[in-house]
Structure formats: structure tokens, C-alpha cells
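Worksheet: the structure to be examined is printed underneath.
Yeah, one chain of the complex is gone here, protein chain that is, but the others are all in their spots.
Now for chain A:
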Amino acid sequence: MSSMLRNPLRYQDFYVGLVMIAIAAAGLLDIAYGNWRTGQTMGPQAFPQVAYIAIMMAGGLVSANTCIGKYDARQEEIVSVLMTAVVMVSGGVLLFLLAGRLGFTVTLALALMAGSSLLTQAPLRHWKTTILLPIMAAVIMYFLFVQLIRIPLPGGLLF
């Protein structure tokens, strides 16, 4: 236990277990004091209650396992993956909002160009894959989805 306090990051699963317990406790408190129709024995709260209790017990087990040396190794790239997640989700929101104004094809071409350029070293030197291919992909996807399968996607500037 003392070694865990000295180096808490090594025992990430201990905190994962605690977070699970906290989430389940919040859910159970919501059922007890929130706006649920809890009068009946098998009302709408019963099944969520069972799920919260399962999460709480699992959380306890994850934390307890950590204390006896059974835990998942901490992934090295955790920060970079989370950063990527935030950037991509924000990008996804932007992409979706832009599509309403510029249209599906233009937005898609721009997004693909931005995406492949960001993932390529010296993007201008690889212009075929960072500029030409995205434009072609956007046009192909327009014909495939809008013309062939008739999925209603915003036309915007072009159509």
C-alpha cells in the first residue's frame, strides 16, 4: 500500500475502480432522490439500479485487484490519444457545421486535404495524396452516396 502511495500513477487501475464506484454511487443517489417513479418494486428504476450496483461491485473488484498486483499496464500513449480525441471530435463538429454551408463535397474535399496533410511529412511534396486524392475521393463519394445510393446530403456551394 505504501509503495502505491509513493507512485500512484503506476496503479492507474486503482483510480479507475474508484471512478467506477463514484459514477455508480452518483447514479444510485439520483435514483434514490431524483425524479424517478420508484414506488413500484419493479418500476423503471429497477434495471438501472442493478446496472449501477454491478458497476459499483466491479469498481471495487478492479481497485481490490490492483492491491494484490492484478492490473492492466498503463498505456504510454494515453495523453497523445486523448489529445487526438479532443482534436478530432472538435474537427468533427466543425466539419459537420461547415457542411451545412459549403455542402458535402466541398467540405469533404477540404477535410480530407487537411487530414492527410496533417498526417504527412512535407505534404506539398506528396501533393498527389494530400491534394489530388482528397478531391477525387470527395467526387467519388458524392457519386456513390448522393447519386447512386441517394443518401440526402447537403448540396451547399456546388449543387
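By our rule, contacts are C-beta pairs under 8 Å (C-beta built on N, C-alpha and C of every residue); 3 or more make two chains touch, one makes a residue touch a chain; residues count from 1.
Convention: contacts and distances are computed from a predicted model.
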Record-based protein name (UniProt) of the chain missing from this complex, from "Sigma-70 family RNA polymerase sigma factor", "Tripartite tricarboxylate transporter permease", "YciI family protein" or "Succinate dehydrogenase hydrophobic membrane anchor subunit": "Tripartite tricarboxylate transporter permease"
Positions on chain A contacted by the hidden chain, ascending: 12-13, 16, 20, 27, 36-37, 41-48, 50-52, 54-55, 57-59, 61-62, 65, 70, 72, 75, 77-78, 80-85, 88-89, 92-93, 95-96, 99, 104, 108, 111-112, 114-116, 118-121, 129, 133-134, 137, 141, 145, 149-153
